[in-house]
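These notes concern the structure reproduced below.
Yeah, one chain of the complex is gone here, protein chain that is, but the others are all in their spots.
After this line comes subunit A, so read on.
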Amino acid sequence: MTHLPYILASYGLFAGLAGILAIGAALRLKAARTKLATLENSALRRSGAPTSQ
């Protein structure tokens, strides 16, 4: 294959960038979901309603 380093660099850059963005978004989503669930459960507990836990 001709120009292999340039091709590998392009695909590598894409894979790296896509991986960082996707993993970053997934981790952020998971953290936000956990925090929101905790807060909503404690708010429900305070109001006396039955919680999901």
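Here is the rule we go by: a residue touches a chain if its C-beta (ideal position, glycine included) is under 8 Å from a C-beta of that chain, and two chains touch if they have at least 3 such contacts; residues count from 1.
The criterion applied here is as follows: contacts and distances are computed from a predicted model.
Per its UniProt record, the hidden chain corresponds to "Heme exporter protein C" from the list "NADH dehydrogenase", "Heme exporter protein C", "D-alanyl-D-alanine carboxypeptidase" or "Peptide/nickel transport system permease protein". If you put the missing chain back, the residues of subunit A touching it would be 1-4, 6-7, 9-11, 13-14, 17-18, 21-22, 25-26, 28-29, 31-33, 35-36, 39-40, 43.
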